[in-house]
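Here the complex is missing one protein chain, while the rest keep their positions.
Up next, chain A:
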Amino acid sequence: MNNCEYQQIDPRTLPTPTPTPHHGPVGDRPEEPKGKPSRKWHVFPGKNRFYCDGRIMVARQSGVLPLTLGLILITSGLFFIFDCPFLVKHLTSCIPVIGGFLFVFVVITLLQTSFTDPGILPRATPDEAADIEKQIDNTGNTSYRPPPRTKEVVINQQVVKLKYCFTCKMFRPPRTSHCSLCDNCVERFDHHCPWVGNCVGKRNYRFFYTFIVSLSFHTAFIFGCVTTHLSLRAQGGKGLVFALQESPGRYPLPLTAVELVICFFSVWSILGLSGFHTYLVASNLTTNEDIKGSWSGKSGEDVTNPYSQRNIFVNCCSVLCGPMPPSLIDRRGFLPADESVQTAGADIELPDLANKSEINVVGGPSQLAPPSPAPPSSQNNSSSA
């Protein structure tokens, strides 16, 4: 019966008459939904890496994240091994408790910042892209690449320009920016943090902020404890250097120096970063906007931040305590076997299409390489950053 139904479909009525090229990442394209169905993360077009079958995602270049984790673990480890026993004996046993709590908090928020989807916008489907193109370019002349396109909207009496993203084939919503490292448009894009190995955007900004604030407390706490420890030892002995060299087995000098140095530099830099981000949160700005000076009115015109609620407390609450938006990229969803997401709408399954091997339009892979109507992606990437 399926074959009979298929015969009656007129291919001319399908909205994407040109078949897209066959894509490798899906492997054997299953024509019936048997065998191992692919999940959508297999065909995700951005430069991200996925682990645990799509549950965890990081940017492709996550090179410095191990360093960040390593520094935190080493410094905290040294603190617990060498400073805590002494301080528990001479001061109070709350020290390892507080230290432990801060350490756990820091590591958890770091991992959450790194592994959470920052608010990636999925790329436009070919139909959407075609519709937008139709609206913009009514001349029908596409022999050359059109100039960068912008659209203006008025938000709270402020004119905001929306740019067209050539890679994702859509007009970027306000405050969205395309990260060239991850090759994704990210909502409320703050910055791409190499220490965390991920973009910081709408969905993980609160994790990032909590991470840097708790890290500043943690490094300040360790720094304080190490200095207290050394001063207590110095009081008991013949000076600081003697205290440090007292007993290599019990208190090795190089390790103390390592702790002090790391903490000293971290405290100032992380505290500074926390302060800066506290300012951003209080004025409902992103790092991207602050750096570009989007709302500073430097060109003399009367511009104000249209997203700010003009109240520090309300701004903080809306940024940090607002509702958690959902992830828009359905990483663990299954690719439809009949690949009818593009052709017949998401709700309709026309099983006949699965038998047609030439029509390879899939929700995911069609976003990987631009279909024939679109301009080549090499031009898109250079302009979309």
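Everything below uses one rule, namely that contacts are C-beta pairs under 8 Å (C-beta built on N, C-alpha and C of every residue); 3 or more make two chains touch, one makes a residue touch a chain; residues count from 1.
Please note the rule applied: contacts and distances are computed from a predicted model.
According to its UniProt record, the chain left out of view corresponds to "Golgin subfamily A member 7/ERF4 domain-containing protein" among "AP complex subunit sigma", "peptidylprolyl isomerase", "Golgin subfamily A member 7/ERF4 domain-containing protein" or "Histidine-containing phosphotransfer protein". The chain omitted from view is touched by exactly one of A:T125, A:T219 or A:S283, namely A:T125. One of A:R206, A:R233 or A:H277 touches the chain omitted from the figure, and that residue is A:R206.
Listed here are the chain A residues that touch the chain not shown: 5, 8-10, 12-18, 104-105, 108-109, 112, 121-122, 124-128, 130-134, 137, 140, 142, 153-156, 160, 162, 170, 173-175, 187-188, 206-207, 210, 306-307, 317-318, 320-326, 328-330, 343-350, 371, 373-374.
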